[in-house]
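My questions will all concern the structure given below.
With one protein chain held back, the other chains of the complex are shown just where they sit.
Chain lettering (A, B, C and D) follows the sequence in which the chains are written, and residue indices restart at 1 in each chain.
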Amino acid sequence: MNFNLSIVLQVLLLTPILGAICLFLKAGKFCELTPAWMYNFVTWAVVAVSFFVPSALLLGETGLVHFSWFPSMGINFSFYADGLSYLAILFTAFVFLIYGLLNREQSAGFYACLLLIETSLIGLLISVNLLVFYFFYELMLFPIFYLMTTYGSSEAKKAAYQFLLYTLAGSLCLLLAIIYAGYSYFQAEGVFSLELVDLLNHTFTLNEQRILFLGFFVAFAVKSPIFPFHTWLPATYSNAPKGLAIIFAGLLFQAGIYGLFRFNLGLFPQAFAEFAPTLAVLATIGIVYGALLAWRSKSIRGLMAYASISHVGFSILGLATLNPSGVSGGLLQIFSHILIAVGLFTIAYAMERRQSGELITDFRGLASKAPVFSFFVICFSLASISLPLTISFVGEFQVLAASFAKFPIITCFALLGVILGAVYMLGFCQQILFGEPMTEDFDDLDPNERISLASLLVLILILGVLPRFATDLLGVIAKNQLSASPSEILEIIGNPKDKKLSEGLVLANLQVIPHE
Amino acid sequence: MVSTYLTFVLLIPLLGSLLVYLIGRQSPSVSGPLATIACVASFVATLLAGQSIFLDSTQSLTVNLFSWFSFNNIDINFALLWDSLSLFMCLIITGVGSLIHLYSIGYMSEDDSRPRFFAYLNLFIFFMLLLVLANNLLVLFIGWEGVGLCSYLLISFWFKNLDYAKAGKKAFIFNRIGDAGLLLAIFCLLFGIGEVEFLRIEQSLLINGAFQPYLYLAALGLFIAVTGKSAQIPLYVWLPDAMAGPTPVSALIHAATMVTAGVYLMSRMSYLFDAFPMLQHLIFIIATVTCLMAGLIAVAQSDLKKILAYSTVSQLGLMFMAVASGAYGIALFHVATHAFFKAGLFLSAGNIIHALHGEQSVHKMGGLWKKLPVTFVVYLICTLAISAIYPLAGYFSKHEILLAVKDAGYLGSFSWLLTVISMLTVVYMTRSFYLVFLAKPKSDLEHLHAPSILMNFPIAVLAVLTVIAGFIMPETLGQFLSPAIKEFAIKPDTLSEGLAHSILPIVVLVLTIVLTPILIGYQNLAKVLLFFPRHKFFVDEIYYVLVAVPFNKLASLLDSLIETATIKTTISALSATTLISSKSLSLIHNGQIRLYSALSLIAVLVLIFFTVLI
Amino acid sequence: METIIFYFLSGLCIASAISVLIFKNPINSALSLVVCMVGIAGLFVLLDAHFIAMIQLAVYAGAIMVLVLFVIMLLNVGSGYEIHRSKFVWGLATLVLLPVFTYLFWIQLSGISITSPTMQQEVLAGTVERIGKLLFTKYIFTFELASVVILSALTGAVLIAKSNSKKH
Amino acid sequence: MNSSVNFPSLFEIAPVALLVIGGLWSMLRATAPSGKFPVVILSSLFFLPAIFWQWMLYSSDCKHGVTGFFANQAIVLFAQLVLLIIAYLSTLNFSEVKYQVKLGLGEKVALIFFATSGGYVLLASQNLLTWYLSLEILAISSYALVGANLSSKASTEAAIKYLIQGALGSCLILFSFATLYGVTASLDFEVIRTLLLKADRPVVLLSLGFWIMGLSLKLGLVPFHYWVADVYQSAESATTNYLAGVVKFAVAVASFLLISEVFIDLIGSFNKLFWLIIVLSIIVGNLLAIVQKDAKRMLAYSAIAHTAYFSIGFLEPKLELFQQAFYAYLVFYTILSLLTFTILDLLEEESSVPLKHLEGLIYRSPLIGTVFILVMLSLAGLPPIFFALLAKVFVLKALLSAGYLGLACVILLGTVLGCYYYFKLITIAITRTEESLVSPLYVTKTKAISVFVLVFTLFYYTAFPSRIFDYLLSII
Partner (left out) sequence: MNLNLLILVSTTIFTLGAIGLVLRRNLIVSLMCIELMLNAINLLLVSFSHYNNNLDGQILVIFVMVLAACEVAVGLALVISIFKHFKSLDTKEINNLRG
């Protein structure tokens, strides 16, 4: 089958949008489908389509798809997929699929919003026009806000506002920086362009790089989140209704790290290098700070939220190493965190569904009531503290090993985070699983939960034992991103004004898998 | 062929673990035998795989299973190293492991969670084998963490008791600290010489020497890891608490195998440690202090398993004294003999506790020699062995260690400490022996839970091993291990030497038996004398105050200072400012048209001045 | 003579403008306003704007002010609403007044005198003929537009009045 | 002195003529004793030909100058065309039943006609006199329209306040024109432009300063914004719609044309003044909107902020980017403000829309609710309507290009503040209440059509942004 990448990407983007529209228009009524069924259908379709991306990538010569839209402002639909985007899309689609398994009783509007979030995530992963990226980046705000306020408690409403204003404040900096980048390109080249390809060709002066870096950084730092920008996160994750924390915790952060990698690192390498030590310090503070507060946290989701901050810290630390292995480790951490966070929050959701109470102390002795549940709790806790043979170990190892070479002392503090991870995670397990059971009725996991958790666990283990495919792929991507100075890229892609823009943006390609 | 066997060695316990759990859930009684069969099969596979090495111990083989991942173009393979050292360790693990599995069938026969127990045990065997078979530090790390995990799971096996669960957590966390050291060491090696494979590190060190500070740091990191896993100061405190697990677990993990992983690791990396005499000195001091302290504490304990646990810590200290002195082979020899007699002791203790329905305090035991004859004999033999009385296995290994330590000359004028340490062992072991078997019964002995043959057989085997190991092993082990680690030879003592060296322990033993009942009469005196040992030198409390409390304080400080005070206050201050300013602004809009006109006119004036003047 | 008349009229205008402000009774204020407008009309005459002066008298002083007075009387609002006699407000007003006054005056003084044409030229008096000619040639469209203004004001007034009548 | 008769040809003033005739007709029709007043028919009857005619004018080649008109400018004709269209859409709002049952509908429609003709002339005026006069047509009609809702006490109060403030603004503008006349001895823009540079600078600065302040008052910028909230809140929504959409559009474009055609050489000196006014408007407008309890009042304050956003065009009217930003944001804001008040019209009761009335909007009418949410999101500059984002991008791009980084940051701050209350409105609109489930919202066909047209425009320009933005750039 000959699949054109452009078609695949379009279908990939349009499927959730159309799904959302259909759900919104209550199209299900006409063919007697429940909203949940439609949602599941769409998420399956997205997963299926995303499997075509690599084959399309392998067939075509390039990963770039370009539709002219508003050329005078440099705004076009430019889509691009490399291994990183591909993996991220696959994981994203997968998480939405899993959520569909877990939550089957919601209204059409609920699922429509979820599909919009999916659109937004997929869109931002594949768009390489800065403004289009920004568009998708912001697109998720409203659905999230809607879901939080409509289905959540009054606390959730507050959290929704906090999330909204925080993220917005960050992303407006991004907007400003994007426009400034375009304008700076305009001053140099005489054309206003927001295409990543064009901007990669352009060498920003160091001062410009610094300013722009900060603009981009603030937005991504809020989304990731990086240490002082994280305050929205515990509130949001803790108050997200209906298990939506699974989606939020599992997927939102990747936008930030992806952005840091693709844009900050790609466009402003010098500024990034200058800023790397600070970034490493912030990341490490995040790791230790998250761990300490997770330890202190009394609520289940609060603990998981702070744990997320800690985990994301490793990812950021990886990027800050500016070493191919470190960066690829950081990228791998994205995927490991997706799997683990989804697993952990699924567990939290399962607990909430069975017994009211959000504090850790509301539960006790579940191990004797629900062995399967306990098995998964232990497994995900262990994965979360990155036991070897889980995916998180590989990423964390690469990150720490690379960062040790660059920032030895900082790394020692990060290792402290590794230890503290065990402290809070095992404390959590002990608190909820062990001891005399507190309540009589705590049913074990139902089949859907089992399937979702088991599939996550299998992925965690497979990627932990055989991560070679992913690490090589990400390694190549990272290496290209790091080594490709603007002039080199220029050499690779030739004249960018060329009609054949598609030659451009050789960040990495799925073809470039060297292993075996 | 060898690689296939080797794969089997590893895979059988892993698959066994899965099968045991899956099948065991349907019929729990199958789980024990199944797990035992798996372990024995692994033992057999080890023997088969080791054939060639038995014949020629210089042989070594690297089996590359698959490529795991890569770091900075360094391929990190999932590879196994098969040489005499790993074979030696594998034999101990699977051999002693099999016996303990067998024992556990009897010991756990009434527990409903048997499948889980045996699955964990098999999993432990897998990880332990992985640890000793690893060809590089990263694969070793898998095993290293894996055994820690199994230890955690098994310690908190009876999780309904929160104290047990907490003990498991404590063990894991202390191990985790050590693991961080190991990671640090790996990073240092990666950064310093860019290798993680044992053989390559060795080569690189041989060629380039080891004078980099990073390698020093690596050695230090390894030692931190070792203190965690092998319960040395400062990370030993988890081991006594780990006795919360079922007794076979204590025997297998916390006496015979896992805790000796540190000795194994240091032997593996002996060339690295040898390069840093300063570090060796440090290790020696730590080991000596550990040994002494644990011995003292053991004297004052009343929980039978705790006594044995501190004894283990003490014996491990002894091993590290040997390691620090450069006598890796002798340390490994002691690992083997210690595995036999300490496993024997623990399993005997298991029998006792089993018989007394879970009673662990030695003060509540007594007069058991009649009721548990086999146990009595085994315990006696093992006690004698650990007290280093000729011709039992313990004598040979321990005596060699003392010699090696003296040779190394670290102690100088403190060599009398060695005697003290040895005698402490005799004292606490004899005390426990006396209190358990010889003293007057404190409780009703009629309703004893007699040990089954399944429980008696393994301890008998261990006793036999304890007796014969001393005669067989010294000669063979020297040759056998020398290719893998530094050249060494053990010259077995003659009968007369042996007897001569045994006089002192025997005297102390007899003295202890005589004095213990008397001392028990003077409770107050004992309390005063043993105040510190009884309270374990307050190490737990000190750690609590020095580590846990500060971290807790730090966390709450961060929580209140940064999370709440700074950030949240900033945000609420921002929103409050916004609200206040908007409310005060809306006060101006009070509906008075004259005010509006006035404000507009003032604005006109101000703005005109603003424009024209500026 | 002209100067004396000018000063007289200016004084009259200013004085009556002030009295508009300070009379309590709106009728008095309105009458002062009429006086002011008449004064201004006089100034228009002095400035040779005869037609405008006439309109000023007819439209302003006549029609508009009569309308105002009529409304005042219709509503029968007496002097109930006092001027704010607080010293603070008056002080503030003076503060406002003084800077505006001095500043504007100073600026205009220094500015216009440069650009204004010399007085040697023949004075272009605003007679009916000249104004009319200008109005119906150059500004014819604007003149037509004025009808729309008046129409809309008319409509507006009708609309408001209509609603009033409905209510009662 | 030019003594020739300067009356434009019928061809050129036909749209105005149609509007005036429409106004007259409405007045006459209003005198009819009873019956429904045919708003839709009447407005279509006059607006549609006017629009058509304007389209002809616009697309014809003879864009030569005529006295009284800036007719040679494509942008003027285009702006007039837009004005007619939005005025028409706005007028359609009066077809609602609730306006039919009140007295004076005919007069209101007539006033709309007159006001629109004023706006139409305002855009094209070529001398100070016409400019001022047509501005006053707009103003006087607006006063009357606001005060027309006489059953409401608030409406009268707002009207008189509007009148007094507006008159003050007129005085300021007139004072400025008088001084301009004093220094240039002419009312014609062309003459003024040439003489302005030679004139004495302080006087001109003073005069332009007064003009700018008068203009700020008419546009409702801080610190001359006091009337805005009262008027927008108290007037009937259809009127508010007209004021916020049509009147503001006309005044803004006319002022911008005046600046860029006449005051262009001197306006640079008022940079700081505009900067201050814009910053104040953004901050004060958004801050005040936060604490409001009435949706119309809240959106009135937000309108102040939005006016400030497009007013950045006044900062550097010479620069193409600023012109583009001005027109782009103005077009965007006009469409959105029309949509906003069209929707609020549905929820209005006694000329006010307490926030409570918005409750469950999405359940009462899913379509209108969705449009409302879309509008609020767009006002906040958020997806899914890309057009909103683009408008903001134009503004920010212009600012960055000229180095107004601080102002750009203020705009971002304002956007964050704005998001807060836009989302507050959204939250209310999506709150499910018992009442909302049983009282569906009735939407007339006319309203649905006008909402559809506006939303379609938004989506159309989202899909083909270059059709409007590049086009605007080409005719500026």
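Convention: a residue touches a chain if its C-beta (ideal position, glycine included) is under 8 Å from a C-beta of that chain, and two chains touch if they have at least 3 such contacts.
A quick note: this is a predicted structure, and the numbers were derived from the prediction, not measured.
**Q** Quick one: which shown chains sit in contact with the chain that's not drawn?
**A** Looking at the entire complex, the absent chain's contacts are B, C, D.
**Q** In the full complex, which of D:I140, D:A199, D:V247 or D:I411 touches the chain missing from this view?
**A** D:I140
**Q** Using the touch definition from the top, which of D:A17, D:L45, D:A74 or D:A154 touches the missing chain?
**A** Among D:A17, D:L45, D:A74 or D:A154, only D:A154 touches the chain that is not shown.
**Q** For chain D, which residues reach the chain that was dropped from this view?
**A** 1, 128-129, 132-133, 136, 140, 143-144, 147, 150, 153-154, 156-161, 163-164, 167-168, 170-171, 174-175, 177-179, 181-182, 185-187, 229-230, 233-234, 291-293, 297
**Q** Given the full complex, what residues of chain C touch the hidden partner chain?
**A** On the chain C side, contact with the omitted chain comes from 2-3, 6, 10, 13-14, 17-18, 20-21, 26, 29-30, 33, 36-37, 40, 43-44, 46-49, 51-52, 55-56, 59-60, 63-64, 67-68, 71-72, 74-75, 77, 80-84, 89-90, 93, 96-97, 100-101, 104-105, 108-109, 112-113, 116-117, 121-124, 126, 130-131, 134-135, 139, 142, 146, 149-150, 152-154, 156-157, 160-161, 163-164, 167-168.
**Q** Residues on chain B that touch the omitted chain in the whole complex?
**A** Contacting residues on chain B, toward the hidden partner: 586, 589-594, 597-598, 601.
One rule holds for everything that comes next: only the chains that are shown with their structure count from here on.
**Q** Using CA atom averages as chain centres, what separation in Å is found between chain B and chain C?
**A** Their C-alpha centroids are separated by 102 Å.
**Q** Just give me the whole-number Å value for how far the CA centre of chain A lies from that of chain B.
**A** 38
**Q** Chain B: which residues touch two or more other chains?
**A** Chain B, residues with two or more chain partners: 601, 608, 612.
**Q** Show the residues in chain C shared as contacts by 2 or more other chains, in ascending order.
**A** Within chain C, the residues that touch at least two other chains are 107.
**Q** Give every residue of chain A touching chain D within the complex, in rising order.
**A** 24, 69-73, 75, 131, 134-136, 138-139, 141-142, 145-146, 149-150, 157, 161, 164-165, 168-169, 172-173, 175-176, 179-180, 182-183, 186, 192
**Q** List the residues on chain D that touch chain C in their complex, please.
**A** Checking each residue of chain D against chain C gives 1-8, 13, 20, 23-24, 27, 67-68, 102-104, 107-108, 110-111, 114-115, 117-118, 121, 127, 129-130, 133-134, 136-137, 140-141, 143-145, 147-151, 179, 182-185, 199-200, 202-203, 206.
**Q** State the interface residues of chain D toward chain A in the complex, per the touch definition above.
**A** These residues of chain D touch chain A: 370, 373, 377, 382-384, 386, 389-390, 392-393, 396-397, 400-401, 408-409, 412, 415-416, 419-420, 423, 426-427, 430, 432, 465-466, 469-470, 473.
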